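Left out: one protein chain. Kept in place: all the others.
Then we have chain A:
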């Protein structure tokens, strides 16, 4: 898998991103969402996740989950509008997956996307890398 390295942070090329440090993988009309390597490193040790309920309908930009680390609690904002069709229950017992494998086993929820046009508002890997660089 091809990746961009920004300092110690990894950005994957085949994903889309938000300004608020979520990543999105779009397969058909389902979007898988998690937090980026940059986000997990800034939060440090993650100890809990408040997952959304299945069937929750959400609009783009609304808070849908909370990631709890010793340092801070961070809202996870929905990158797209849609309905929650799956949540990663494994995170309830092993929230550290968000630190260990943010782009893989640390995914948080999946949405059935209601408006594909909104994906145009997301950042590409290059744009997101620039955003991180700007915050260094």
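Keep this in mind: a residue touches a chain if its C-beta (ideal position, glycine included) is under 8 Å from a C-beta of that chain, and two chains touch if they have at least 3 such contacts; residues count from 1.
Here, contacts and distances are computed from a predicted model.
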Missing subunit (named according to UniProt) among the choices "aminomethyltransferase", "Aminotransferase", "Branched-chain amino acid ABC transporter permease" or "Ion-translocating oxidoreductase complex subunit A": "aminomethyltransferase"
Listed residues A:6, A:30, A:66 or A:85, member touching the removed chain: A:66
Contact with the hidden chain (one of A:19, A:50, A:86 or A:118): A:50
Where the unshown chain meets chain A, residue by residue: 41, 44-45, 47-50, 66, 68, 70-71, 73, 92, 95-96, 99
